[in-house]
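The complex is shown incomplete by one protein chain, all other protein chains being positioned as in the whole.
Letters A, B, C, D, E, F and G mark the chains as written, and numbering starts fresh at 1 in each.
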Amino acid sequence: MKPIVALILGSESDRVIGDKIYEKLKQFNIKVEYRILSAHRNPEALEKFIAETKAEVFIAVAGLSAALPGFIASKTLKPVIGVPRNVKLEGLDALLSIVQMPPGVPVACIGIDNSENAAILAIEILAIKYSSLREKLIEYREHRKKKGAKIIADEN
Amino acid sequence: MKPIVALILGSESDRVIGDKIYEKLKQFNIKVEYRILSAHRNPEALEKFIAETKAEVFIAVAGLSAALPGFIASKTLKPVIGVPRNVKLEGLDALLSIVQMPPGVPVACIGIDNSENAAILAIEILAIKYSSLREKLIEYREHRKKKGAKIIADEN
Amino acid sequence: MKPIVALILGSESDRVIGDKIYEKLKQFNIKVEYRILSAHRNPEALEKFIAETKAEVFIAVAGLSAALPGFIASKTLKPVIGVPRNVKLEGLDALLSIVQMPPGVPVACIGIDNSENAAILAIEILAIKYSSLREKLIEYREHRKKKGAKIIADEN
Amino acid sequence: MKPIVALILGSESDRVIGDKIYEKLKQFNIKVEYRILSAHRNPEALEKFIAETKAEVFIAVAGLSAALPGFIASKTLKPVIGVPRNVKLEGLDALLSIVQMPPGVPVACIGIDNSENAAILAIEILAIKYSSLREKLIEYREHRKKKGAKIIADEN
Amino acid sequence: MKPIVALILGSESDRVIGDKIYEKLKQFNIKVEYRILSAHRNPEALEKFIAETKAEVFIAVAGLSAALPGFIASKTLKPVIGVPRNVKLEGLDALLSIVQMPPGVPVACIGIDNSENAAILAIEILAIKYSSLREKLIEYREHRKKKGAKIIADEN
Amino acid sequence: MKPIVALILGSESDRVIGDKIYEKLKQFNIKVEYRILSAHRNPEALEKFIAETKAEVFIAVAGLSAALPGFIASKTLKPVIGVPRNVKLEGLDALLSIVQMPPGVPVACIGIDNSENAAILAIEILAIKYSSLREKLIEYREHRKKKGAKIIADEN
Amino acid sequence: MKPIVALILGSESDRVIGDKIYEKLKQFNIKVEYRILSAHRNPEALEKFIAETKAEVFIAVAGLSAALPGFIASKTLKPVIGVPRNVKLEGLDALLSIVQMPPGVPVACIGIDNSENAAILAIEILAIKYSSLREKLIEYREHRKKKGAKIIADEN
Partner (left out) sequence: MKPIVALILGSESDRVIGDKIYEKLKQFNIKVEYRILSAHRNPEALEKFIAETKAEVFIAVAGLSAALPGFIASKTLKPVIGVPRNVKLEGLDALLSIVQMPPGVPVACIGIDNSENAAILAIEILAIKYSSLREKLIEYREHRKKKGAKIIADEN
């Protein structure tokens, strides 16, 4: 059985970030339920989806007051990753809305517009259960390691 | 028939602000449904209340990521007044979460911890329909006007 | 009798936001008194307008120190909606100027540059008295609901 | 003829700053018209005062959205000094409201809660016309100069 | 086999937050390796611990430039939860340092000083693998739900 | 005798703001000593200029840590107007550097990049002594007043 | 010959930070010229001191607009360490004023109120020339390392 991630956007405009998360998750062979489900415009459809999905981790992308990740967190006990988008105020509004959750309803907040980290954190969480993911993560990090060191100039 | 306001707090600790709003509304002879209903901890009870209340205006008090006013606004078409509380970051987190709502789901945001303005705005809104409130507002403002001018020193 | 909204801009440059508010209000069949009236440059004309208008709700758009909404609120007991514009500092100056009103003179603050919410909040307020507006609001929200849920990918 | 300064507070609570400005001005033998005149609660009394006063410089103290200095500036062509008070948000709201005035209506903004600088700036401005003030300013600065240099430790 | 969490503080002063996280984890019957290991003062001991621990999730508490969570994340592929502490600047420095990680090295950031959410997020993550934790989480949330709704006043 | 203003820029790049201030002052028939004099790069030339100029008001334009206005204020007892420029951080760094002066050395701070207000404030200050300027200011404001009120739409 | 540090405060109130820097430097056997020399109140005494001192590194402590470190940097080519103090705005004003220096006149900025780091950075800089300081630094860091790791709880 494949691990499943629910990737939820607050609106069509969030796809600039959402599509990159989707691509990264697919590279790790994750099954992704990728949907637009607005907490403010269509909470009923969102609630229904949360109740029915077999996904084990949620990723929610939102800008402005960014209630989506917290809304999901209030309806599930599975880990919820929140991705603040820079729509106004350099993304500070979305960042604070997502990270400053009340006690008992945590959201795992990621950097502003940071699609890569949303995907990798989801995979790290799933890798606790799915050991095959751990191996892929090791590969991934090895690959990045190589790009993390380079001599530009070293004259004598 | 008396005008009704629903006054909702996110948690017991919000009563430092909530109780002052309540008192002010009572001075204007408003009927107040005053409850703690957390959007994150008990969304079902909150939804049920929103669906059933006869209140014509909502006032919601919340700190931190402060999703409460926006949650209510997504479930009703009545005006929702949001009151950000200073719990962390001088209240900037709550202010941005409440005011930066996505298009189509407005919340009328009031200053940080500003109980007086939450009550008065609710009354101004109700006064569109209930003309007796307008008279009380005129009295209220006249009273404040007197305190708004004073000679402290004026030597020659 | 039609409901009336007074839509006031601090300067010509605010029309990028003001014209969208106007269009939205017209879609709801609201009568709009749409004017440029600067609190700082022409307070006399502004005061005269506030005293004479039959409008039941004010919407004021302003950037920078954004005194316009507060000025109106000090001269009327009708609800005043303030719309902060991003002219400098990402709009944080206008937001704080509009929302942090002194006790007793509330302004209902809306998100930065958020024309849609200014119009919808005004309509929600008027709908307390004008029941026909409530029906239009229900339609409006149903329409938005449909756009608030979409399956982007759901592979197996 | 003595130089006159109009010192205006938005509310009684501003006296913690206002009284210090008053004392400093009196030390320079300035005549001070010291009053509470709220722009939001009693704009009529404020306007009347602005129209009638013989003061040549205004100092206005205000917190929160701090419209007072800008209001005065819109009603006079004399220099207006604005003093932001820390009531909320460390005084950042009042600072931005006072300093970010629209073009054509300047306010001379001073540091947060900085009573000393409000008085000294007023005196520097008046000293352009009243040469006796210049001499007192020279004394004042000489006095401060002495306190501006001290050897605490200088071991060998 | 019991689930294990590594709870790491940057300094002794972080125990005001750390001890609460520890208590909460113990309530869920988690085995906790609770240590002070400074990324800046003793990186060697920290690296050794990260390499040897059997913990499946890390929680790192830090203030100021708060490099600890990111340091751990660069040395492991297990999920790392970062808890910003308010030491200076209301905790904004620690929050930004923890959340704004570079792509590929995610930290799951929690609200400022929010010990409860650090523990609960760790448990939610572990519950993906340890189903007994899920049941305890359901109980926990039910318990909180009861406190999330209360009628304060409802006069007629 | 003509009134004189010293207009000082921290660097060549400040001319985008400085040249507008110059033009505005010339419209009011002010004599302007317009120079680049950096407090950090050439303090000696700056000090010499301050000591020798007959100007009665200083305007200093600066970005970043913006020490120029404060430097001048420490060397003169004439009024100094500071104009913060947006070079980094939306101009917040320059604004705080200019406005938060220590007690006894005031700078009259103007809004970010607000060339118009720098010129007008200087003229308002000079008008205390030069009555001809007062008349020009009245004209100026009357002209702006006309642009401060306009009916955009007023349908019935 | 002993290494010399010039430790300069903007005012008496800065001694809460300055005295700690002094103590730390003395522990490393540095000769310290410790003085109050205000850039704004007594620039002449400050300039004289900068010109005459044999100190090889400067440490300058200042709050608010905090021009002191930059002033020194403009008068010397020796390294200048700036220490922002939290007087207003949580110290953000002083931090930005000190760190955002114009190109060509660097100040080495240290964390808000961080006396320890001011002293240690000065010593690290001097240790380039004075090798005995390097040994003391190694000891210092070893000492801190021991406090940087501790097992609080590790139950099984």
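The rule is short, and it goes like this: a residue touches a chain if its C-beta (ideal position, glycine included) is under 8 Å from a C-beta of that chain, and two chains touch if they have at least 3 such contacts.
Computed from a prediction, not measured in an experiment: that's the story for all the values here.
S.K.: Counting contacts across the entire complex, name the shown chains the missing chain touches.
M.R.: Result: the unshown chain touches A, E, F, G.
S.K.: I'm checking contacts with the chain that's been left out. Which of F:20, F:41, F:129 or F:147 qualifies?
M.R.: Missing-chain contact among the listed residues: F:41.
S.K.: Among G:9, G:30, G:66 or G:101, single out the residue that touches the unshown chain.
M.R.: G:101
S.K.: Touching residues of chain G against the unshown chain: what are they?
M.R.: 56-57, 77-79, 81, 95, 99-101, 103-106, 108-112, 114, 116-118, 120-121, 124-129, 134, 137-138, 140-141, 144
S.K.: Go through chain E and note every residue touching the omitted chain.
M.R.: 10-11, 38-41, 43, 64-67, 70-71, 73-75, 88-89, 92-94, 96-102, 104-105
S.K.: Taking the full complex into account, what residues of chain A touch the chain not shown?
M.R.: Missing-chain contacts on chain A: residues 86, 90-92, 111-113, 141, 144-156.
Here is the rule we go by: only the chains that are shown with their structure count from here on.
S.K.: Please identify which of B-C, E-G or A-B repeats the interface of A-E; the criterion is that more than half of the contact pairs agree.
M.R.: From the options B-C, E-G or A-B, the copy of A-E is B-C.
S.K.: Using mean CA coordinates as chain centres, what's the chain A-chain D distance in Å?
M.R.: 51
S.K.: Roughly how far is chain F from chain G, going centre to centre by Cα mean, in whole Å?
M.R.: The answer is 34 Å.
S.K.: So which stretches of chain C touch two or more other chains?
M.R.: Expected reply: 11, 38, 40-41, 64-65, 88-90, 92, 99-101, 104-105, 111-112, 141, 144.
S.K.: Going by the touch definition at the top, which pairs of chains touch each other?
M.R.: A-B, A-C, A-E, B-C, B-D, B-E, C-D, C-F, D-F, D-G, E-G, F-G
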